[in-house]
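Supplied in structure tokens, the structure appears directly below.
Apart from one protein chain that is not included, each protein chain of the complex appears where it belongs.
This part shows chain A:
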Amino acid sequence: MPKDIISTQIQAIEDVNNIFQIPPSTARILLQFFGWDKERLVERYYDGDQDRLFEEAHIINPHKLPRQDSNTEHKEMTCEICYVDYPRKDMTGLPCNHRFCRHCWVSYLQSKIMDEGTGEKITCPAHQCPIVADEVTISHLLQGHPEIQARYEFFVAKAFVQGNKLVKWCPAPGCENAVRVNTVEARPVKCKCGHAWCFGCQQPTHEPVHCPTLKAWLKKCADDSETANWISANTKECPRCKTTIEKNGGCNHITCRSLNCKYEFCWSCLGAWEPHGASWYNCSRFDEKDSMQARDQHSRSRVSLERYLHYYNRYHNHEQSQKFEQQLFAKVDKKMEEFQQRGMSWIEVQFLKKAVEVLCLCRQTLKYTYVFGFYLRKNNQAVIFEDNQKDLEMAVETLSQYLEQDMDSATGSASSSSSSSSSSSSSSSSSAATTAQATSNPTVLADIKQRVLDKSQYCESRRKVLLDHVQDGYEQGVWEFDAAGN
């Protein structure tokens, strides 16, 4: 949370203060200079040349501050920015002792923060003075200017997160939180906003696949998927020279335009054209031997493309399903109310919400198992992995059906209250009919509850089995990957 970000900084600053006995504002600048790496700062601090350290961080050594001469405090001096005379005590400045009037300081800070967009490393306004303004002075000067102050604090927090390896912004859109870890590693974290993501690559949590593999996959998808889909749907290859051909109209008699080929064939059966004679629009030779052979070859050359599409489509399906999560949550909320009206207690209906959470989690995992599977080379463990995947997939689909359809039939409200997505399946209509008659019967509700509970527990345990198996495989080095995904 933004507030916690600040308190984390304050904690780090206090730690340094306790060691060095320097003002907090100085400690902050030093820490920022060292990317909030306390150990490195302490090391440098006791490494000898402290004066040089302060000089490099553009601050005045607080142990060597020049004394203020109190006799001159009431004398007037000219502000070098607005050229107006003020009593010296009304002027303000940094330890470098360049003083300016408050109005000019505020204008200066406003110009730096609002126009130039800098928060850290605002230097003294004097020409060629490298001394950095500390946070305390700036905050003090900006009192009464909440807009500038807020933006300044935003920059300070941003610089803190960017300069600190152990803290990263939550990637969820509109989320202003940052997440802090104790050690830098790629692992799933969960933000207070509810978004679960990977600290390594800031993608949504992607077990069981590792960051680099996911990155390769996402790149492949961005490059390939649409093109590959289109090629698969709209083209065939010349049976002789393998040039990809798009048929955008006309009859089945195709003449390959490839310069050295000129092969004439039938688009429908992929056999040679000659025996077709004059039947340009209908092919009656689909089962002839030569055309079957040609199609065989054709399909083999499509295998790798089809394989990719197989994994991509399943990955994509789960991704699409995830997008309906929010809808499902809303729907289940309504169901929970209905169940309560039918005599269940609030506690008793919580299982529904839990089941949706399990469903979402399992879909997320399943989605990434297809990325894992795509790059995985076949071996015995891979077969087990695929069995686990299949098992989880089936369980998830069943659970999904319970939640999306059977729930409606149980309360008999499918047609009246829900959109088309809930009652569209004709396969479940028979069970809907039987259960709809018994809507008021509490044993039906109890039965549904039991089924959902069992299935979601099963899904949860299967998900764990799958992830553990993959993790063990990583540790024992049994997984072999193929970068090309063949």
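In this section, contacts are C-beta pairs under 8 Å (C-beta built on N, C-alpha and C of every residue); 3 or more make two chains touch, one makes a residue touch a chain; residues count from 1.
Keep in mind that, in the parts below, contacts and distances are computed from a predicted model.
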Which of the following is the UniProt-recorded protein name of the chain this complex doesn't show: "rRNA-processing protein EBP2", "DNA replication complex GINS protein PSF2", "Ubiquitin-conjugating enzyme E2 W" or "Trafficking protein particle complex subunit"?
"Ubiquitin-conjugating enzyme E2 W"
In the whole complex, of A:Ala126, A:Ala159, A:Cys241 or A:Cys261, the residue touching the missing chain would be A:Ala126
For the chain left out of this view, which of A:Arg40, A:Lys64, A:Lys89 or A:His103 touches it?
A:His103
Touching the missing chain, which residues of chain A?
80-84, 98, 100, 103-104, 107-108, 110-111, 115, 125-129
